[in-house]
Each structure stands twice: as C-alpha cells, then as structure tokens.
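Missing here: one protein chain of the complex. Every other protein chain is in place.
Our next item is subunit A:
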Amino acid sequence: MICFASFPATSDASGSYGTTRHHPDVEDDVRMDLDEDDFEEGVQRLTVPGESITSSHAFMRGHGTYVDDEEVIASVAGTVERVNKLITVRAVRSRYNPEVGDLVVGRITEVQPRRWKVDANSRQDAVLMLSSVNLPGGVQRRKLESDELQMRTFFEEGDLLVAEVQAFFADGAMSLHTRSLRYGKLRNGQLVTVPPILIRRLKSHFVSLPCGVDLILGLNGYIWVSKHVKQSDQEGEEGFDAEAVYSNKNDEIDDATRAAIARVSNIIKVLASHFVPLTDAVLLEAYEWAVDQENSVKDLLADETGENLVASIGLGIRP
C-alpha cells in the first residue's frame, strides 16, 4: 500500500541535452534559420531563456525579453509573438494573464466592504463587486444596505465560483462579474488545477461529458469537475432561484458519478503532466479510452498508463 521509488535520474538525461528535441509539428519551423523577416503569421518559434531572438535595431522588446549587446533575448521559455515591431515571448508556465470576457473559476479569499477578493491564479487577487453579482429577489434589483451587511450569505471565504472577467482596474487587477444564470457558486464536485496555458479558448467552457460529469474549464487553469446538472434545473423555475444559487449544500451524488468525477480528474492531471492542451474533444476521447481499458481510477496516475493514454489520443511530445 505504500511504495517507494527513486527520484528520476538526472545523469542519464544529460546525454540527450546535447540535442534539442521538438514537437514534430514544429520541427521544420525550428530548423529554419530566423531572419528579421521570418516572423510570419502561423509560424511558432520556441525559445529557451537566454536565447537570442533578433536584432534590437529592427525590433522593440516586449514582455518576456530583454536587450543585451544589441540583441533581443528571451528571458523565459515560450513562444515568440510579434505585433508589428514589438517582439514578445509568451511563457509556457506563468500565472494567468486575464483578458476581458474570459471565463474563470476563482476562490474567495477575503470579504471587504462592498466587494470580495477572489484568488483566480493571476498575479493579483481579482475583485468581485457586490454590484456585479445577482442578488436574490430579482435580477434588476438595486443593492441595499442590508445586502452589504449580509455579504457572507452570498459568498464567504473559501467558496468557489465561476465568473467572467468584466474589466481591469488601473493597477491591472481584474474585476469579475457573475451576472448570468450560468455563473455563481460551485457545488457537487471537486477542483483540479492545471497550468493556465493548457486551457484553449473554446466556443463554450461548460463541457458536459456523457458520463454524467460537467466540466467548467476556467481559462485561469482551475477546472471544476462536478455532477451533471440539467440545464432547466440549473436555471431554476422562475429564471433565478437565490436559494439554489447561493446554497452550500451538495445534491445527492451516487457512487458511479463520484467514480466518474474522480476518473475525469485523474485524466486531466495526467494530460496536464504530459502538457497536452485540454479541449472537450480530447477529454472525451481520453475518457472513452480510460473506460475501455477497465483500469481502476487510481491506476490512471501510474506513469505507464499515463503514457498509453496520451499515446492513444495521438498527442503529446514523443520522446
């Protein structure tokens, strides 16, 4: 029940450091010698920190780069992006960079006058104003002093919520809103965290898997895995049901659904550890493969199973 293993050896890996390995799709692009006019659309270039990108005479340095000896040099590992004469490097691993309209999953860290502070995996805590949540008793109701006094009945410290990025403050912190019936407090499931870059922008970030599991893919890398709730139930009878929206109580969840939630969570963890971008199609394929294999839920986390899983959906960086 307890098993010990050794740390992965670093010495035998050193042999392969001499040659750089790339994803097969980009191999040709990487081999291309990059001149000043090589920053074409659709060509992805990967950098390592300290790698020279281009001359500083022709281009301006942006985020993720610095200038040394008249050259623009990458300061992070990531992909090179260019807007006119501005060169930036988008880091592979970083905190979440919010954009207006993004769907995020966050956790309340603090309750302040007329606002909540929300941890959304960004550099600063996000802000959720009392005026940007749906209050009980009518969507268009004005907020009252009594609402300010009972803010903890809506959200309290530790609560998870799904929201949309509404705007930015002057200091770069994002302001969220939950003024939709699909947004609000989260129940009936568990949270999985992945690097934010792995979440692709999709048509809808509310994914429903046929195994009775709902997913909310927050663009900040927080993924909420929960029991499937029917669309009609979710929105309540008269459009808005404050009891249900701000409830802390879970519904009845049967064992099969719990197992499915655990399995989906493990699949997400495996895909994230292999650095596979997550989309609904990928997750669905991976789930079907996992069910076909008839493995137990915890076997999924074994290294070998994980590799087979990633190989089966034909993704990932092949060694």
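Keep this in mind: a contact is a pair of C-beta atoms (placed from the backbone, for glycine too) under 8 Å apart; a residue touches a chain by one contact, two chains touch by 3 or more; residues count from 1.
What we mean here is this: contacts and distances are computed from a predicted model.
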Hidden chain of the complex, named as in its UniProt record, picked from "Ubiquinone biosynthesis O-methyltransferase, mitochondrial", "DNA-directed RNA polymerases I and III subunit RPAC1", "Ribosomal RNA-processing protein 42" or "Pachytene checkpoint protein 2 homolog": "Ribosomal RNA-processing protein 42"
Identified contact with the non-displayed chain, of A:Ile73, A:Leu135, A:Val162 or A:Leu186: A:Leu186
Touching residues on subunit A - with respect to the absent chain: 1-8, 107-109, 119, 157-160, 185-191, 248-250, 253, 255, 258-259, 262-263, 265-266, 269, 272-274, 296-301, 303, 306
